[in-house]
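With one protein chain removed, the remaining protein chains of the complex are shown where they sit.
Going in written order, the chains are labelled A, B and C, and every chain counts its residues from 1.
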């Protein structure tokens, strides 16, 4: 059987590599296609289609069977051999399949969405390049490669956020995104280096695989002991912190989340794929990969931060008016759920939620894209000066965009987590396990499940607000200008097909034939550890039922508030302002870090010009060269003492010349004086 | 008197037998008379002939030097001549060879300077004086008796005064001459007084006389210190170290450029030979307990390096700048003197030789620019590099050598000097040697400050005034190229010169 | 004829041809220079391919393991009581110098192409250029300290004139500053060199030798010599070997440049013409790094070990200080100059770690920076040639009018900020890995230095992205208005052809770092092994 297995591994590896490389190939080809020829969309789409096919075949072959690990020597540095290869286990093949499956509808959608853009080809080049990086990220088997592709997805995200590079906001946003991600990258890199120093390898399998080196190391008496070698325990925490930062940056967790809402400046299709479904999930994926590293305390950090992020983002989403921003905050919130799930030990649920979230959030973004596209259409047709993304201008679109509306509803329900949707399955699992985790722990740990529960309700509210404002009521622009013509529709097949596809995937049957028991979901089961606990307590019934009921109530509340106008929210309370201003986090960062760094750099530049260079100029002044240089020193060496020294030194330099006045007898005097002085001095000391 | 009579024949025969060790000097004396006579008899067109005779004669003297060298070798390396008046040893001959060759070079160069060649009385006398001066220099290299020291120094001094003041129609030249002669006369008076004191303390004029050192050691520190200081002032006047350097900038600037080239090189080399002869007597047998020559000369060396180089930085006149730089070089060369080692002596000779070549070349090119454009200040060199590329490139290379950067003879010279000082330092860990080396390194950087001003103006700045195109001076160009190649060659293969020293 | 010798002296040959040709043929000079550099490049590639790797060919402190060796007696002098002085013409390469050689020759080709626009005094320019070329190659090949020093100093003069004659407005100042700075370092190096050779004897001949390889063997030091490790002599109360190390280190640190000896660099870069900037950043800075590895570490290993902390500290300070300064610049070229300071800090940090990863990383970083900084300076030159302005604030939205140019700028910027896939990433990552590892393997550097260095990676993203955003993105807005807009044409074929090889090299080294590492590994391991003793 062993050769057989090797054979299978060989084939699966090959298929994986093909699936990964195809988008890269498409990107390379697209790069050389002239702008007039708009065939790049098809090239990329076909590539991702084939890639999806290969990925699914690999998924089918590897899911729930033995993991495949193949590697090849990449380079040798010193005595360390660095390998490159693929590691296919349930986690990676799930991601491997998920990415192209989500990317495919986005590609199709993009062909229509970006049709007008003059840099159409460039767009698909970038998009394919992203797909390549993302696919590679999930399958590679070494920390160094993981880090490499980790940064490359960030880079392609940078390119796509700033795709419309003439827009200042877009460019600001992509710079911010990249730099915030760089913070995470530095963290991750530190972790990679620490792990390398501790274990001497970059191999993920050897580190985190079953019986890997990480699981064999312990922290004792402040020392982090590995099978071969040891470090002070603090470096384990630093490694954790590094991974945390990496995760927080990529998955937009507090405190590094502020880039994601800004990233909405990119094309909406990009937001759907990268900033909702795939790339941002990479942080959670990373936690999944590095799971054995974390100690229970560190896991609770994840739980707390995840919970906090989820709550904070949901509370911000309540008051935002930008369609995409609301969705962005909702993404942050949902990612918070996943991180929370990782923290509470609901490893399987977390990844399950990752998968379901990918579908319905992508769907919602595509919907948003259509809405925005149509709003833009209205704006151009009627020469209005409005923000096409502002939901306050929308309303009553359900009649004009029926398919979009239905998809939106399905997506929203999944996001809220109502029965019969995929979101229900994954999210309830997280809530339940959060309660189970908190049981018996200190009171403040109880805040985690409570916060999660509260967040679910907030989610129900802001999602309802969104749907209601966009699709119900009257089209509000008509209030301002009744002459506006509405020539809008759901769009062609490029729009419709992805919506339908993704909407179907947001319902329960894809994941579980049992509509309300998440434990029955096959994806969930694929990630369960062998020794998991069966459902055992009251939470398993109480929570789903309770949450569903409350959510429906909240939804009605929102409906009542925004359509029937029964209640009017106060818009000037501090809570409102806190939420509306996104908890002021961006402002604080700007004051603290951006301004701080700039001030520091200006200070150092000043230091460089004056002090360090000043010393050098001092040395030059000793020899009193060109007067212009002296002037220079005069101007720049502000320090009075230093200036004094300069003058003094220049004087000494000229001392010799002082005696050289051209008068002969003066020379003789000088000579005599010097000789006598020296002579007397000599006599005195001897 | 009667006591002396019996020894007279013996002494006379001794003197006569020493004469064959003295051939180059005899030839020089003959040459002096010959050139003088040629000037007298040929009349107006004597200039060329005097020059030709002088050069040819010096070349013959050069060969005689070689014979003298082998004679000295046969006689065991060192021969006292004329009952200890002179000491002929192989290094002294090396000094002489260098002096003779450099003088040949300078004799070639003399009439190329427009200012000097337009002197109404012609240059014949100058050649005569030069030959006379060389004779004095020869004696200086060998002098070991206080009398011969004084005689040699005076011989050179008097001819130098004449050379400086040679261009009697020029105010500068006269002024320089006046300063030189008065300063020089005073210095030699001081020297003589010092000598008289030494004579009084020891009762002997021969510094190698055993009783000289014995009696000197018995004398008190104050007396010895005073006497030696006075003597050092006299020698230092020729070497131009601090504090007896004051005459140097004015005299070098005021004298005709070839004369400056002569003064800044050849007498200096001989003066170093003299200093070594003098100092050797004090350190070779037993170092004098009270008077530490190493300390004194090291301190002088350091101060001289600093004073010369730092003062040069502010100079605008090229000749004056080179004058200060020559003071700096004196300080550097003193470093090799204080090693008291044969290796140090070799390094010193090498260093002085390449310094002299480079300095003569530099002044030669300064002459070129003055001839062509009248430029004497650095600022007047603006943009000349593009007009006279060949000479300018040579100038840069020569300056590189003077700074002591590779690839040039100046660098190898510096390397040898440092090596010898280091070798001595390694043995005795004398902190003064270390201080000398560090100062030497620092002033190298400082010297770049002023040397670089010349290439800076030649190449980096664009000239303001358009100069009328003068017919190029092919001879100077050729000689410059030759010297430049020599400098580079010695930078790459120093052993060709070092080995024969 | 020995290949290395040919490689070193080819430029002189061609330079002589240029000097002898009349000025009327000045149009051909650049082609002659290009030919020279291309021949050199081909030769270096050949040597790279022929280079044997493995433990038996590691070089470092084994004279017989060097390759392409030529050793001719040159200056042999009897110094009397002090012994005899032996200077050989001794050239050879090992795994540390070969990659640098290939990089240098390629950068030289690029620099030649970049000098296409030089129009004044062409003869002088190319003659000096080729002289510089020779000196630079010579430095990397020389194994005799005297020869090394000769080449090392020989670089100064051509550079002085290249900057001073063809430079920008403040060229005089820049040239003098550069010259004095470097000279300051090297005169003291001369003192140490003299001390070293007087301390070392060649066991075969008994002469005092300048042979660098023999200086690495403590057994070759005479017992009572200044620099003998056993004798433990002091100079002015400081251990002599420490002093020697410090002096040599300062000399090379000026070249690298290490903060606070870096202030010549921004000025020199800003004022130098584009090809000279390329050579300065691409090659000259590496001579500093190379010198530290070959000479400081090789000759004073035990001092390097005790002083590693300070070296590492200087490295980290350079990284951060350079990056922060880059962030404050308005002048594009100045910004890049400071970024060089930052990037070269990694080299010092890696070397200080004395681990295989760190030193390999440092070598890779040198090579990577060689290509990338050449590219960056070339790119600055493109804009400057067109409008004679480099102020970042005077441009906006160049991406719209110069798309190809912007693409190359992005490649160069992202490669420089350490984007994976490009060479700088592997280099910096392994430098940091080596730094971190050092604490456990040899205990030289504290852990936090690696973290400190990695912050530099973050800062580099900040200044490069800021520049990109400020200058290339957004709506086109130029200080010079329409005049500039017409002047700012996208890059032409020649410029593209220059940039493409650099970009390809940066990419190739990022994907296949083994191109360098395979050659260097043996030597690096030998060096680390040597340092451990």
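By definition in this document, a contact is a pair of C-beta atoms (placed from the backbone, for glycine too) under 8 Å apart; a residue touches a chain by one contact, two chains touch by 3 or more.
One rule holds in what follows: contacts and distances are computed from a predicted model.
Chemist: If you look up the hidden chain in UniProt, what protein name do you find among "Monovalent cation/H+ antiporter subunit D family protein", "Malonate decarboxylase subunit alpha", "Peptide/nickel transport system substrate-binding protein" or "NADH-quinone oxidoreductase subunit K"?
Modeler: In UniProt, the chain that is not shown appears as "NADH-quinone oxidoreductase subunit K".
Chemist: For the chain that's been dropped from view, list the shown partners it touches.
Modeler: Hidden chain contacts in the full assembly come out as A, B.
Chemist: Decide which residue listed in B:88, B:162, B:353 or B:366 touches the omitted chain of the complex.
Modeler: B:162
Chemist: Check the options B:177, B:308 or B:440 and report the residue that touches the missing chain.
Modeler: Touches the omitted chain: B:177.
Chemist: Based on the whole complex, identify which of B:58, B:190 or B:445 touches the chain you can't see.
Modeler: Considering the complete complex, B:190 is the one touching the chain left out.
Chemist: Contact with the hidden chain only, please: which chain A residues?
Modeler: Given the touch definition above, chain A has residues 657, 660-666, 668-669, 672 touching the missing chain.
Chemist: Can you list where chain B touches the absent chain?
Modeler: Against the left-out chain, chain B lists 3-4, 146-147, 150-151, 154, 157-158, 161-162, 165, 168, 170-172, 174-179, 181-182, 184-186, 188-190, 192-193, 195-197, 199-200, 203-205, 249-250, 253-254, 311, 314-315.
Note that in this section only the chains that are shown with their structure count from here on.
Chemist: Report the inter-centroid distance (CA atoms only) between chain A and chain B in whole Å.
Modeler: 78
Chemist: Based only on mean CA positions, could you tell me how far chain B sits from chain C in angstrom?
Modeler: 43
Chemist: Please tell me the distance, in whole Å, between the geometric centres of chain A and chain C computed from their C-alpha atoms.
Modeler: 37
Chemist: In chain A, what residues contact two or more other chains?
Modeler: Residues 620 of chain A touch two or more partner chains.
Chemist: By residue number and range, which residues of chain B touch two or more other chains?
Modeler: 449
Chemist: Along chain B, where are the residues that touch chain A in the complex?
Modeler: Against chain A, the touching part of chain B is residues 178-179, 182-183, 186, 221-222, 225-226, 229, 233, 242-244, 246-247, 249-250, 290, 306-308, 310-311, 313-314, 446, 449.
Chemist: Under the touch definition given earlier, write down the residues of chain A that touch chain C in their complex.
Modeler: Within the complex, chain A touches chain C at residues 74-80, 144, 147-149, 151-152, 155, 162, 165-168, 171-172, 174-175, 178-179, 182-183, 185-186, 189-190, 192-194, 196-197, 229, 231, 235, 238, 597-598, 600-602, 604-605, 608, 612-613, 616, 620, 629.
Chemist: Help me check something: in the complex, which residues belonging to chain A touch chain B?
Modeler: Counting only chain A, the residues touching chain B are 620, 622-625, 652-654, 656-657, 659-660, 662, 664, 667-668, 670-671, 674-675, 679, 682-683, 686.
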